[in-house]
Each structure stands twice: as C-alpha cells, then as structure tokens.
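Have a look at this one before I ask anything.
Omission of a single protein chain aside, the complex is shown with its protein chains in their original locations.
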Amino acid sequence: MANMAQAIRMALHYAEENLGVTDIFGEDVGAPLGGVFTAIQGLKTAWNTPLDERGIIGMAMGLAMGGARPVAEIQFCDYIYNTIDLLKLAGNTCWASIGQWNLPMVVMTPVGSGIRGSLYHSHSFDATATHIPGWKIVMPSNPLDAYGLMISACREKNPVMYLKPKALLRIKGEAPIPGEPGDDKQLSKMIDAPLGDRSKWRAQWPDLTAYAVPIGKARIARPGGQLTVVSYGRTLPLCVKAAETTGLDAEVIDLRSLWPYDWECIKESVKKTGRVLYVNEDTEVTNFGEHLVRRTVDELFYELMAPPRLLAGKFVPGIGLADALEMASVPQLGDISEAMQKLAAEAP
Amino acid sequence: MANMAQAIRMALHYAEENLGVTDIFGEDVGAPLGGVFTAIQGLKTAWNTPLDERGIIGMAMGLAMGGARPVAEIQFCDYIYNTIDLLKLAGNTCWASIGQWNLPMVVMTPVGSGIRGSLYHSHSFDATATHIPGWKIVMPSNPLDAYGLMISACREKNPVMYLKPKALLRIKGEAPIPGEPGDDKQLSKMIDAPLGDRSKWRAQWPDLTAYAVPIGKARIARPGGQLTVVSYGRTLPLCVKAAETTGLDAEVIDLRSLWPYDWECIKESVKKTGRVLYVNEDTEVTNFGEHLVRRTVDELFYELMAPPRLLAGKFVPGIGLADALEMASVPQLGDISEAMQKLAAEAP
Amino acid sequence: MAPRERKLKAVPAGPLVTHSDELPLDKKLLLQMHELMVKTRVLEERLIAMYKSGHGYFWIGGPGEEAFNVPLGLLIKKGRGPAFDFLHFHYRQSGTLLAMGEDPINSLRQMKNTATDPYSGGRNFAGHFSKRDWNIVPVSSPIEVQYAMAPGTALVQKRHGGDGITIVTGGDAGTAEGDFASCLIWSSRPGNELPVLIIVTNNRWGISTSYNTQQSAARLSDRGVAFQMRTKTIDGNDPISAYLELKEAMEYVRTERKPYLVEANVSRLFGHSSASGANYVKEEVDCITQFEERLEEQGLLSKKDAQAVREKWNEQIADMARAVKDEPQPDPATIFDHTFASEET
Partner (left out) sequence: MAPRERKLKAVPAGPLVTHSDELPLDKKLLLQMHELMVKTRVLEERLIAMYKSGHGYFWIGGPGEEAFNVPLGLLIKKGRGPAFDFLHFHYRQSGTLLAMGEDPINSLRQMKNTATDPYSGGRNFAGHFSKRDWNIVPVSSPIEVQYAMAPGTALVQKRHGGDGITIVTGGDAGTAEGDFASCLIWSSRPGNELPVLIIVTNNRWGISTSYNTQQSAARLSDRGVAFQMRTKTIDGNDPISAYLELKEAMEYVRTERKPYLVEANVSRLFGHSSASGANYVKEEVDCITQFEERLEEQGLLSKKDAQAVREKWNEQIADMARAVKDEPQPDPATIFDHTFASEET
C-alpha cells in the first residue's frame, strides 16, 4: 500500500490532470527535491520559490484571484506564523467583497511532532487554523483519507488548509488508493524519485481515479459503546491502538475535517456513550479541543456521565529535542490509554 | 477622574521615571501625535518607527536583549498577525536558552470593537495571545486597573502583552489614579497635548505613586451568589450593567490577567454559584473562554448546576462597518443580559 | 585591493520631468483629465462632508493624488480575467476608478455603509473598492499586503500571454513592510520576471510620521535597482508628466513582460483620514490648481470653464448623496453571508 506521502503525491497528480490544479509550489517543492517529505516528487506543475512564506501565501492568493488553482506548501507549519494576517485576509476576501471574489487555493503544511524535530519542526497548527474564519481545514490520519481529502481540497472554491501529520507521512495504509498497483515495490519504482541524478527521471503515474473524502465528514475508525474518543492526525492511530490494548469498548472518531467538522457524528456517539475524550497534540490552552468540549457541554450536558476531557500538548514554549522531553510534551500511547481508562472508570 | 488613555499615559510616565522604561515606540507614538488614541502623549522616551510591525516587535526583542526596557505599540491588534512567529520566539527565548536570556518587554495594542472600526479596527487578540506560551497577558477594564497593570507590566522580567480595550480608552474611571489632581479639567490641561501646534508643549505630570495591580489577580467587580460571570475588557462593564439591570444576584469577576489567570477566584465563585457565564468578544471558535469552560468542567463538573456557558463573538470573517452588523457580531448589553437570565433560569 | 564600494548618487526627490512650453498631449485628453480630476476632488469633498455631518463613520481617500490617479485609470486595460489588467489598489484610488468610468455614487454608498454598496455591502470603509468585472481585487486595510499578492495575478498573465499586466499601488511609509521587498523579489525571479507595474505614491507621510525621519532611501524607486528592475521617480502632481511616464512604463511592462517600479511624488491634501480631521492642507501642492493655471496659460481652459466643471459635478454628486440617503442599511441577519463562496459563484 502507498504511504501518506505517496498518496498525497498521487492526489496532486490527479488534481493536475483532472481538477485544473495549475501550480504546486513552495520551498524545495520543485525538482530535484520534490518537497522535504517527498510528497511533491515528479509533479509537472511543481516549482521552487524564494525562501519567503509571506510571498508564498501572497502568490497563492494572487494566483487564485487570477483564475489559477494553486496548491502552496509551507515547508513546516512552524514557519507559517508570520503569515497569519494573510491567512485571515484570504479567509475574509469573499466575505469582504460580498461574494465577488472567492479564492480556490490549498495551503498544505506538515504539522506535529514525532520526528525529534525540536522546537521548530514539531509545531501543531490546528488551534491557530480553526480560529481563522473563512477556511476549510482538513487533516488526514491515513493514506486513503490523505488522497481523498486532497481531491476534495482541490475541488473547493474556498481556501483549504491541508495539515499533513508528519509522523504519519511514511506510514503505509491499510486500504489501497484506487488505482495504485498491488505491489509496493512497483509503486515505488513508478513514482518515487531515484537517489542520485534525477534530471532525466519522470514519474510513471498509475491510472488513478477520483476518490473524494467529503470535507466535513468524520470517519468512525473503531466502533464502540463505552466511551467516545475524537482525534485526528498523529494521535488518531494511537487512540485506536489504545482502545485495542486497553480492551475498552471505545468508539474512536477520526474527525478528518476540523472545519467544518462533523458534529452530528460526535453528537450521536456521545449520546450513546455519555463519555468523550478529545485528543490532539497542539498546546492545550485555547485549543481546538476546548472548542469541542465547549460544544459538548453546550449541547449535551445533561447526557454526560462524566466531564468531557481533553488530552492535548502541554502548555510549554517548545518541544525539546531530547527524547524524554518530546515524549513528555505531547500525548503518547500511554497517556491516551490512561486518559481513556480514567474516563471510562469515572464516577461522580 | 482620568480616562483609560490618560491612566496608561501616567503609568508610562511613572515607568519612565521609576521603573527604567527606556523606549516607548511604535507607529505615530512619538511627537506630535502621541499615539492614535493619545495614550502616549508627552512621554519623554516615545518615538516613531517605520511602518513595519515585524520591525517593531524585533526591535523590542533586541532592546530587551540589550538590557533596555521597551514598551512597544502595535497601532491596532488587527495588524499584529504578521508577527505571531516573533511573539512565539519572544515567548520561547528564555525557555530555549534554559534561562540565560529573558526578555523584559511590553507590547501594548488596542483591541476589540466599539468604534465602528469595520473589518480591520475591531479585532480581538485574546484567543491568539493566550495560545502563545511564555507571555503574560493583561487587559484592564477601567483606568485604575489600566494604571496598575501597566506598572506591573513594566516591572516584569518576561514579555507582557498589554491589551487596551479601545472602546474604553476614553471612559473616565470611578476611582482616582493615586496622585491625579481631583479636577479633570486640570488633569487635562496638565497632560493632554493641545490641539494645533504642539512643538513647544510639555506635559506637566502629577506626582504619581506606584500603584500596582499584580499580574494574575482578578477583581470581583460585583459580588453575588446566584451565578458567576467572568469577563474582561470592553464586555466587563456591560456584564456589571447587565447584572444591575436584570436584577440578578450575579457575581461579576474582572479577570484582568488572562495569563496567568486567577483560577482560585473563579473556582471559589463557581463553587458557590454552580453557574458560570464567560463573556468575551473574540470569535468563538478556539476561544480563550473555551479554555475556561474546559477548566471548569475539568475541575468543577460535579458542582455545576448548569453547563458553563460562553458568550463570545460570532465566528464571522470580520466585523462589518454598518451599525447593525457590528452589533450583531459581538456581544452587546442585551445579549449579555439575556445569556445571564437564561443561565440563571436553567434547569435540567 | 579593497572591493569596489558602490554608492548611488542621491538624487533629490521631486519633479524630474521638465515642463516644455507646449503641452505634449492633445487638448481633448487634457480637458478630459482635468474634468476627471475635478470630479474626483468633488467626490472626495462630498465624502468628507458626509463624514463630518454624521453620514459615515470614517473617511479615507485620494484628494491630492488626482494628477496621478486619473492618468493611471485612463491607461488601464479594463476588463475581467487575465487578458486585462489586474489591479491591487491602495485606499486613495478614487481618481483611478472614476477615470475607468466608475459611477461615483458607489463611493457614497460605501461611505454610508448601505446594503447597496457594491464593493462590500456596507461592510468596509470608504475607498475600499472591489470590482471583479474590472479585475479590481478588494482593497484591504492592512498596509502593503497587496504587494505580496500582485505577483500571483501577474504570473497568471505571463502564462496567458497578451498584454494584460498587474498594477499594484501603495504609499511610501508602507514600503517599510517586508511585503514590498517580497514584491520586488517575486517579480524579478531570473527567467521568471513578471509583468507588474509596481507603484509607490510618495506623499512623504505615514499618518503623522514623515518619510524623512524613517527611511533613508533618497528615492524609493532605488529599491528596485538591486533587482535589475527598471525604475523611475516621477512628478505625480503633474497629470501630463504622469500620463507620459506611466504610458512609457506600462508599454514596457505590457510588451517586455517584466516589472517596472515607479515612485510618484504626490500630495496629501486633506491629511491622513477623518481620524486626523480631514481638513485642507494649504502647504501642499494642489495638483488641480496647478494644472488649471497651466491650462489657462495655454489658453485651453478659462477660469470660468473650470468653475463650470466644478459646479456641474458638485451638483451631480450632491444629487447622488441625496439619493443614497434613503438606501437601506445591511440586515444584521446577513453577517454570515459569503463566509464561504457558494457552489454557484
């Protein structure tokens, strides 16, 4: 099966060929590198930019205004924070012009911990992104969703923030991308750039089909009745694993879309279980999971058997390089299992 | 009594004279204007900068590193969003250098609605600021607190974000600034720059004393036993008024410090009332009030008689210029009264 | 042995086009420009009057820049899509819109934030235009962000072919933001130069702060030199020189498909905005007075003619203001509208 980087690459190829994507660009996104995580290798509209994140976002906005369909990359979300004003502007352009101008643009950026990235290659962006109106925000946790969400993102008329959980980019999927060859080695030979001289290399794309994951639709990653766990990105597979290893009958929801998000799916589950744990790895103060907690108490207070809980990143200024520091700063399997057990056992 | 702009000015004067403040700077902060809200008139260390917010924050950081004590202004918080990376850096410098470098710097910026400022003079910054570790964050709702919080901010060893609720800057206080003359006209004559040619004008400062409001300490603006209302900035006086006009026995807490915040004060009140409404005007998704709601359910779930509620700004891309649009976008007196009544009456 | 040091000789800012006695443009164009300049001024005066009498919350606009903005508008290739010019404008651009043929009543609507305001539906400040049919992207308040976006539309145009270009305008103080530098860099990537006319209108002020106290560039246009870009500084108070200079620069950008940086020295005739009082400033050159003197000298326009033009627009725009008075305000129930583009957009 394809890994997530390959899945994104295939979706972008599909989008270049079929959805009108005109420009895939960012720092080191073009040949020869094809992105620091290889997710952009071999794409015909990919090009390298100056080292200037504001310029990248501005370029995406201008391209979208001009009628092109851009997919911009910010190399690490850690470096997107000098562009928040531009992101806000992209998010209000349609509104401010009472619908005259819409910006069909995708910004993708790797997020989260898991590669010993130290202070500046471990940031999360979900809290900040969800506070910006006018954007749709997605974050896959497996290659197939990564593929399907990118297809949807490239069909959108509005700005889409596509968050790539960097810890999962090299993880293979359990379900095939529609069209990928059965053999992983063959896939790699077809679409992974070779080491060494790449100047004559061209990707050989499989015959891909339009598999779209609708924006706004969650996925029940594991059904259950005892408690609800809602997560996305890196922590999602850990939640599934925690459910398996603790033996709890936990329903694990992969939110996939952070905005708009699938409240119906969460609500239905919480109504059934009366207990809900939200898990993400952004720092925990003014965190998107707190929004979900608030919505939960707003609408489901009287159906709760225990307080809705949030397990998120510690409120520290950075993630330290040393293994022990990273592990202590953002939720790990053990933390999630423990939080689930506690919540399942909680009684007034 | 002094208004809030005058109070801030007096505190800054006190800080120049007694707390080692070396530089008060920003766009149009120096002579002749003294800041677009007059809060910096007549101050001896005030100077004008290039129109470059990143340069302003960078300058503040450099000054603090060099041993100076800067107070930087961002003219409107609407224009701070291209500096979030620098704010994050300021917030992690001490941590990243394991305590070698600390940054004693204050950034002040007008926030919020209330002046028909349209899309770009109505922003709030509390949600974004509270998500940045390593900063202390304050926001006064009356002149005396504005004075006392600025004194504390200028004594801090760490970066302090001082949010000025622009709707309240011209409102006079109910308690005098220690040292201000009893007569408002006299005060104005002493410290307000005259219209017309100001080149020869010098402020005549009253004999001010060091009144400090400790960072992290809330104030009970109105005691009560029926429900708790927690707010800050522009909406705080509206909460007090709503309590008065509805006749509810509401305890209104003025948080004053957003980080660190006075959880003990909130907790004690909520334990007593079992009902709490958080009010602020930032957009409501991934909002600091949602953090407070989360903390409330985390720690006080079983003492609650109703779900903790948040009344905040609508999740819209901007505040529209027309009166009706602004009023519909951020909490007004009527909205607060209604939310309080509903909460007080709520029964499962 | 020491490496070569480079210095550009400082050239004093100011008019660089010398006036010949004979006017190098034909009479019809000259009178057209004059009328549009007057029409613009009258519109701005009306907007200020509306603000002062409580029919608007905030005024900002372009009086003092008519001699530059009107020729700019006349030279624009107007239309929708990449075959036409894309326009990333500053908030002082009313003269350009009127020269393009825009109806002044829409500015009055935006001033009064009526639901009928076609630019923003009563959501945004005066001077914050947006008109998709003419490729006018929304003017937004944050200074200089337009310079970050302009290379994007220009790239589309470069690929599209033809002679459509991107034009971006902004003030002098704003060039201190990094976005101005970004625009220079992205417009001049080697082999990927873009058809952008990069304009700075230098009125030597940013609100209360004078240019001379904050920036050392003797000519702002020199910022483009290191990027091997054509640059010039022109007299934006003279519509004739502005017209000729802009024409030359635009022709270069249209045909060479490369950037050009133009700095235009202009006046700020009513201060920064309503926040600074919006009163007439006598110390600055008034481009209309100056142009009328010149036209009179040349026997092209009498004082009476000039007066008639002014009165005509005074009346017409006063009528418009009356008409706008009764137009509806936006419905508060619409605050969420257009947060996202609908599928049919």
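The first chain written gets the first letter, and so on, giving A, B and C; residue counts start at 1 in each chain.
What we mean here is this: contacts are C-beta pairs under 8 Å (C-beta built on N, C-alpha and C of every residue); 3 or more make two chains touch, one makes a residue touch a chain.
Everything numeric here is computed off the predicted structure, so don't read it as measured data.
Among the chains on display, the ones the left-out chain touches in the entire complex are A, B, C. If you put the hidden chain back, the residue from C:37, C:167, C:234 or C:288 that touches it is C:234. In the complete complex, the hidden chain is touched by one of A:140, A:233 or A:318, namely A:318.
Only one of C:49, C:83, C:115 or C:244 touches the chain withheld from this view, namely C:244.
Touching the missing chain, out of B:44, B:157, B:271 or B:342, is residue B:157.
Contact with the undisplayed chain is limited, among B:62, B:194 or B:334, to B:62. Subunit A residues in contact with the hidden partner, per the touch definition given at the top, are 27-28, 30, 32-33, 36, 48-55, 78-79, 116-121, 314, 316-318, 320-325, 327-329. Listed for subunit C, the residues touching the missing chain in the whole complex are 1-8, 10-11, 16-18, 20, 176-182, 185, 188-191, 193, 212-219, 222-223, 225-234, 244-245, 248. Although one chain is not shown, part of subunit B still touches it, namely residues 23, 49-50, 52, 54-55, 57-68, 70, 85-86, 89, 93-102, 133-134, 136, 157-158.
Just so we're on the same page, only the chains that are shown with their structure count from here on.
Averaging C-alpha coordinates per chain places the centre of subunit B 37 Å away from that of subunit C. Of all residues in subunit A, those touching 2 or more other chains are 54, 85-86, 94-96, 133-134, listed in ascending order. Residue positions of subunit C with contacts to 2 or more other chains are 120-121, 123-124, 140, 142, 178, 339.
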